[in-house]
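With one protein chain removed, the remaining protein chains of the complex are shown where they sit.
Chain lettering (A and B) follows the sequence in which the chains are written, and residue indices restart at 1 in each chain.
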Amino acid sequence: MANAAMPSPLPSDAPMVQLIGVNKWYGQFHVLHDIDLTVASGERIVICGPSGSGKSTLIRCINRLEEHQKGRIIVDGTELTNDLKNIDQVRREVGMVFQSFNLFPHLTVLENCTLGPIWVRKTPKAEAEAEAMSYLERVRIPEQAAKYPGQLSGGQQQRVAIARALCMQPKVMLFDEPTSALDPEMIKEVLEVMVELAHTGMTMLCVTHEMGFARTVANRVIFMDRGRIIEQNEPEEFFNNPRSERTKLFLSQILHH
Amino acid sequence: MSETQAFAETPVAEPTRVDLTRDWVRRRLFDGPWNSLLTILAIAFLVWAVPPALNWFFFDAVWSGGDPAACRGAEGACWAMVHDKYRLILFGRYPYMEQWRPFLGMLVLIAAVAVSCRRANWKLWLAGVWIAAFAVFFGLMWGGFLGMTHVRSELWGGLPLTLLLAMAGIAAAFPLSIVLALGRRSKMPVIRAICVVYIEFIRGVPLISLLFMASFMLPLFLPEGISIAALLRAQIAIILFSAAYLAEVIRGGLQALPNGQVEAAQAIGLSYWQTQRMIVLPQAIRMVIPPIVNTFIGLFKDTSLVAIVSLTDLLLAMRQAVADPEWRVYFVEGYVFIAMIYFVFCYFMSKYSQYLERDLYTGNRRS
Partner (left out) sequence: MATRSEPRLQAIAAKPASPAWWRNPDVRAVIYQVLALLLVILIGTYLVSITMHNLEVRGIRSGFGYLDHEAGFRVGETLISYTAADSYGRAIIVGLLNTLRVSIIAIVLATIIGTVVGIARLSKNWLLAKLASGYVELVRNIPLLLQLFFWYSAITGLLPAVSAAVELLPGIYLSKSGLMYPVPVESPAHLWMASAFLVAVVASVFYTRWANRRQETTGVRPPVVQVVALLIVGLVAAAWLAGGAPTAFDAPAKSRFTYTGGASISPEFLALLLGLTIYTAGFIAEIVRSGILAVPWGQTEAASSLGLRRGLVLRLVVLPQALRVIVPPMTSQYLNITKNSSLAVAIGYPDLVSVTNTTLNQTGQAIECISIMMGIYLTISLAISLTMNWYNKRVALVER
């Protein structure tokens, strides 16, 4: 089985991420309906669905880039509320990779990676730089450390973004359509880095259309539509035996491109 | 298992209008102690400033009554002064009986601007419309035919003068600015140098110095016997002034045009001037119409400077009208009156420019 080489999620009492009855409105538009989700430590979750289904909003609620109005979100034991201390605590443990990379163009690649450790984790500069270089090596672009983001290709920028998030040594990594803004020939290099990351036992939530990645790496695939979780299952079951009509429709659209 | 305990007692329901309004007020006005304090201060300021202003402007104001005595006791604005003097303010010293002519002329000019606002009309014949509009305007103001008495340019004044200076300024500056913009991007060093020197010189000095130059130095440059009216001198200064600023705006458009356009034109075999005329300029100018409108707004405000060289534009006409010893104390009403006129013109032009920007750029953006 494709998942045989992957470390399986650690059985533990406390799940890493918990969403209980989460609801969110934009004005009067109900964008998340009663979301219940539990993610164990080391689990890899792929979330897919048509555009507007709320999948990006869902993971952005987990690191408080969006606020939920009803329900509870608990990350590694800390509940997300309006309390700034809790938000800081959660953000320290959660790393995020964006669709449009969002690298800081006025800082070098190395400075992008060390910004968080130096100013948030209060790491001394030399130590932060050494760690950053090791992560840059993991994403296979250590030689670009002194360059500026504007000088890199899209695929390289996204890998730097992954390294930047990893430098904070998070317990959970969120990916918001990491390859959607990339030219086709660069998608592979980023997916490879994500697969390697999965090998290390990182808890990952990915919103993506890359179904091959889902098959290789995911423990669970979740299908969302119009703000609700319609179906979730192991990848093999999900792709071969979709239960809901909407899931079937979506899969037929996406797997025949 | 306390974490997974049921959380809320109330069923999940859609937020009502009242909820949304309350939520909006909380978020946008009273979000936190600092914001709440600011809101309270803002409301206090409004309560302190607005009612007395409204009283002065409307409720206690004197609206008519032929002489200043009517206003003397009143606490509010003396709009009777404007009522008495508005012809002087709006038309300057133009002969009273002939004032329908500048009024009509203004309407013609404003109509030309209105026609130019529709995007569908941005074609070459628009230039013809403007030329015709100016011809009609000058004909009406100058007179001397069709039974209209001749009126010297020294007597032209007020709002028509302001409109004339601004619109003729930009219209005449346009061809010059295109030449300057193209020249500044030319590969020939001498041409480029001449254009750069001109543009940087004009942009480096205040408009008032150019007006002085036109008023005091221009007569010295003319052969004996030839003299030009003060109005023409100021108009020349304004044309030369706007040409430099417009040239920079157009240069921005030229720079933004993708190189591929010129290359494609060259591949077809078009000459330099054909390329500029048919491919480059139409696109480049279209791209920078919002900044051009902004330049026009600035120019419209700058025409008030001719008051310093004693040309009776709207600002000077008002100051002269209010200099009347009987009405002199009501100068605030005069300033407010013409401020409103300027504001209306400039505000709507800037709204138009913003609308254009949205319209033009959504078309250009790649989805």
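Basically, a residue touches a chain if its C-beta (ideal position, glycine included) is under 8 Å from a C-beta of that chain, and two chains touch if they have at least 3 such contacts.
Just so you know, these numbers come straight off a predicted model, no measurement behind them.
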Where B:Val205, B:Leu232 or B:Met278 are the choices, the one touching the absent chain is B:Val205
Per the whole complex, from A:His30, A:Arg44, A:His68 or A:Arg92 the residue touching the absent chain is A:Arg92
Missing-chain contact, candidates B:Leu257, B:Cys346 or B:Leu360, resolves to B:Cys346
Subunit A positions in touch with the non-displayed chain are 63, 65, 84, 88, 91-92, 94-96, 98, 100, 102-106, 115-116, 118-127, 147-148, 150-151, 161, 164-165, 168
Residue positions on subunit B contacting the omitted chain are 27-29, 31, 35, 38-39, 42-43, 45, 187-191, 194, 200-201, 203-209, 212-213, 216-217, 219-224, 297, 301-302, 304-305, 307-308, 315, 319, 329, 331-332, 335, 338-339, 342-343, 346-347, 350
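As a working rule, only the chains that are shown with their structure count from here on.
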Rounded to the nearest Å, the gap between Cα centres of subunit A and subunit B is 51
